[in-house]
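Here the complex is missing one protein chain, while the rest keep their positions.
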Amino acid sequence: MSSVANSTQWCGQSVERVEDAALLTGRGRFIDDLGVKPGTLHAAILRSPHAHARLAAIRTDAARALPGVAAVLTGADIRTLSSSLVVGVKAPVECWPIATDRVRYVGEPVAVVVAASRYVAEDALDLIDIDYEPLPAIVDPVAALDPAAPVLHDGLGANLASERAFRYGDPEQAFAAAAHRIAVTIRYPRNSCTPMETYGLVAEYDAAEDAYDVLANFMGPFSLHAVMARALKVPGNRFRLRTPPDSGGSFGVKQGVFPYIVLIGVAARVTGRPVKWIEDRLEHLAASVSATNRVTTLEAAVDADGRVRALAWDQLEDVGAHIRAPEPATLYRMHGNLTGAYDIHHVSVRNRVVLTNKMPTGLNRGFGGPQVYYALERLMQRIAVELELDPVDVIRRNLIPSGRFPYRTATGALLDSGDYVKAFDIALKDGAFASLRERQAKARAEGRLYGIGLTAAVEPSVSNMGYITTALTPQERRKAGPKNGAQATATVSLDPLGGVTVNVASVPQGQGHRTVLAQIVADDLGLMPADIRVVTDFDSGRDAWSIASGNYSSRFAAAVGGAAKLASGRIKARLARMAAAQLNVGVDEIEFAAGKVRARGNPDNALPFTRLAATSHWSPGLVPVENQALRETAFWSPPELTAPTEGDEINSSLCHGFIFDFCGVEIDRVTGAARIDTYVTMHDCGTILHPGMVAGQVTGGFAHAVGAALYEEFAYGDDGSFLTGTFADYLVPTAMEIPAPLILHLETPSPFTPLGAKGVGEGNCMSTPVCLANAVADALDLDAIDLPLTPAKLAGHIHGAERAPPQRPAAARTGKGRALHGVGEARVDAPPETVWRMLLDPGTLAAIIPGAHGVAKVSDTHFRADVTLGVGPVTGRYKADIRLSDLDAPRAVTLIGVVTGALGDARGAGRITLTADAGGTRVTYDYDAEIGGKVASIGGRLLDGAAKVVIRQFFAALVRHTGGAKPGFLARLFGRGA
Amino acid sequence: MKPARFDYIRAGDIAEAHAALADHGNDARIIAGGQTLMPMLSMRLVRPKIVVDIMHVAALHGIAASGADIRIGAGVRQAELLAWPGLAEHLPLLHAALPWVGHAQTRSRGTVCGSAAHADPSAEIPLCLLALDATLELSSRRGRRRVTAADFFTGMMTTARADNELIEAVRIPKKPAGAGYAFNEFGRRHGDFAIVACAAVASGDTTRLAVGGVADTPALHELGALGGKELDDALDAFAWALDARDDLHATARYRRELVRRMGRATIEEARACRD
Partner (left out) sequence: MPRLSAAERHTVRFTLNGRAVEAQAEPRMLLTDFLRHELGATGTHVGCEHGVCGACTVEIDGVPARSCLTLAVQADGATIRTVEGLAPEPGRLSVLQEAFRRHHALQCGFCTAGILMSLDSYLRSQPDPSEQDLREFLGGHICRCTGYVPIMAAAMDAAKRLRESPSDV
């Protein structure tokens, strides 16, 4: 052991991380870096190209017959061997990890192939043949509430999955008495923190013991262990869940691997072999988890001076296609914090949860905070603008006054500590707010678009496992039994050479837990951090854990660090008693320092720590049982985390940091691009254990927030097609896009945690998006602005009305779907009757449908064809189904075509009109087409191009076939994607 | 996300590449740098029967001044051209545009001709070839031909190359005395394909503006010596004529506006640097 004399306090220092040497030399141990047992098989998953469709038939014979394929599983197989995942609201609805009767979002698993290699498994996916019967999709959460909207889950009868109303104080009276009522409505978009390592797992099933053993880069919360064990139909002690030593980031997202643990677990059971599945990036973007999108209307009752007396929240939460555990947690995580950093006594809330045909939602850094603060802090800016007040004054006037902590919010949170006004004032001064105002004035004088944004926020951490039950009524909660608390665990053990090992169930994903725990325990036992070995790979069969275990809700520093301190303290107390007996001094005289246990007044009267620590292994007979020190496990659940009250007050989190941000943003007049000129972020996260890591959490969270504000969105077409299926369309910012924020701190320790620490990693994801939006709104003088703040969106507010086109306009359409619209005309040297006959003739159709391999006539007005379509090198074989309707011989006909294939599907309708024209025919057409499927997700612009090419080819061929090709025909066509 | 199966041949000379193309036509795909082809293979968007690696064909390497042209072989990587000492003098437009092509980590492998072959409408290299009136040298077992960039880019990722043809090289006219060049691009992030990219060449009383990222192919417009409102009107007509794309990242209206504004700025920049 390398202990040397020291009097250093390790906590509070930016020591080098113990994790880094291995990670920097390529010796990390991430899940896909670990070897597997001989005979391990590899899974690949076939996913739905449709947002909503009935599964009419799944043919897997060809896939099963491919050499190397061990099994092909569909929803029916999974239903046989598992049960539905438990759903977090009281509703007659199931949640399976694979589609059973229908698909409800693009990317939903439909079949699993298990094969000798991933390459072969993907070959087999190509051979699975599925008949989908498309259903209308619902994408917009407001539209989903319409009684006429398509319903996703028949058991619910509608798309509304949960609705609750809450009332705190006397909001009606406050609104009635208010000088002003000011409101905002916002639509928070979907996004995800997309960790660099995707999901991965290796599952095994032991038939002899009816037990599962799964290694996965899951991150908790381990309440989901119970969900998985129940789905796999085994007792908790027969579902052993382990995690690898390293995990490549999570930010909440790796909670979402849990349905795949069930899915691949069943695959392992069916094949009798270990099965490994590593999610690829396309799967991750389409079908891991997303943060929720939310539509919020927030209204304030405001005094003339900007003081807010009451808030009325109306939140419509979109959880996607399933209510997957732990949803609707995103909506309730912030419930105690709906008044933010402000002293507001009266609150009403309406919360609704709705289902739509999009990826199911789950944990994501900030978890509910970004959605809440976007509404609240946009509102604070609107109050300042509408009442012509300085936004600085409006925030300051409403902050919870100094000296009022712990402070109980109207909705039930107990804000543990802080001095918000002091932190606010320090930030304005040290962040040079006055000079930012000068900078803005100068920019504006030069005609530049420059705005300033401000945001105050409370950052909750260490969530109360009971908050989610606020989604239930008090009666439902009484029936289910109260849920509360947040058990943290840590084990400290001594080995026979006196070494110290710490085991925790915190499941780090890069946050340096091993380093910080070594600091904490080294301080406690008077050792060097290098003397402490910390083990964080987790094993539910061996480690101490509880449902709150895991790496979420910024709980590490406050809860896990605290539990380690408690466990270490218990070991220390035993060692101290042992040492007191040996050194002949009182226990209160014993100190641990410099690798020694010694008498405080006489440092020479000392024992080496290692010798004392080894004693209970070698000579237990010499030590009274109560002094023996071998291993201590501490469980810690703070008493402040109580269940929701009968009045629905909930202390949703234990710790509450404070953030105050401000920024200057300039908008380019030509491109509409927003440039962050300066960004200041003040944090009070209690006691700082490791400044370097705290800085890393802030800059990392800030980068995620800049991404969410300016670049990233999981976008869907109106038909539910998924539009951001690659990192070329889901835009994660790089070093070129992320500036360095100025970080300021105030430390007011939490009285509720053993080390005074609070969480810090999520705050900027809550504060920064709205701070940037406030600056943009200021720069462009906008009443309302939603994320992401894309250049094209902002330019729409700068460029003004467009000059009229010099010639005939293309049909004006906007939107981000895959809808195509086009019109065109051509002249043919044949009379309308001839053209008409040709259009109804399979022989003609075979000749003019691009890439047709033959046309089969089903009826006079219904044809089927196999076609090869493509653009450039991207070609594929498709089935085309063509129907003619609204026949008006020989004047007009509507062609309805549906094309389906592995790369995507398209449906379109075109009205063709024939007009006699000087012995020939004028053919005009007008079409609409929608495109979905794989290519829509990963290369939408390819599809637009392809569809336009195909449609043009069709009409060009029609003209050619009738002998009427005219020079410049194509040049006269115009159509555009919309 | 793994490619479907294909044969692989490492061509030792041009004849071997021609033979593979003649035998397999559209089922053969040339791989040079692979920076665009590889993701399409991994996503199984492209399923060739055979992949023909031409990077070991010595005759396809090298950048050479050839009369009034600079000839860039199919094996020349983008980074190699960027580091070529004559670039700023002879091909100032490419000198300005190449740093916008992907990232250093992809330019290290990606080739100039490969980008042309792929014909992405948002890519910088096809745009520059069009603006500079470059010529592509195509060859097959049946013979050789030259195609101008204007004739080569026929549609979204579609070119005039026949299935049995290999792009051997691209020839780009050297900068004539007195010409001025400018390049501007706007994308969501640096290194992304352009939402709008503009390349302008000004020489005497002629001005050429090429724009990329807007329509299915890069597009070229001659603007002569127009200035003032006449130039604005001409750019407006050009913008409307482009059949601008509307997508997730930008509306058609936005693209047209950038053609007008960034186009004008680029023209003025090119005119200002005529020497």
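Chains here go by letter, A and B, matching the order in which they are written, and residues are numbered from 1 within each.
Going forward, contacts are C-beta pairs under 8 Å (C-beta built on N, C-alpha and C of every residue); 3 or more make two chains touch, one makes a residue touch a chain.
Treat the numbers as computed from the prediction; the structure is a model and nothing was measured.
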Of the residues A:Cys193, A:Leu845 or A:Ala936, which one touches the chain left out of the display?
A:Cys193
Pick from B:Ser42, B:Ser140, B:Thr154 or B:Ser203: which residue touches the chain that isn't shown?
B:Ser42
Could you tell me which of A:Ile426, A:Ala695, A:Val823 or A:Ala847 touches the chain that is not displayed?
A:Ala695
Touching residues of chain B against the unshown chain: what are they?
1-10, 12, 31, 34-35, 38-39, 41-43, 49-51, 53, 55-56, 79, 99, 102-106, 108-109, 189-191
For chain A, which residues lie in contact with the unshown chain of the complex?
14, 16-17, 19-21, 23-28, 30, 32-33, 119, 193-197, 246-249, 251, 280-282, 509-512, 692-693, 695-696, 698-704, 726-728, 732, 734-736, 738, 740
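In the analysis below, only the chains that are shown with their structure count from here on.
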At what distance in angstrom does the C-alpha mean of chain B lie from that of chain A?
38
Residue ranges of chain A touching chain B (in the complex, touch as defined)
118-119, 122-123, 126, 280-283, 670-673, 711, 715, 723-724, 726, 728-729, 731, 733-734, 736-737, 790-792, 795-796, 799, 802-803, 805-807, 810, 813-816, 871-875, 902-903, 935, 938-942, 944-946, 948-949, 974-978
What residues on chain B touch chain A, complex-wise?
1-5, 26, 29, 37, 39-40, 43-46, 48, 118-119, 121, 155-159, 186, 188-193, 195, 216, 236-237, 240, 243-254, 256-258, 261-262, 265
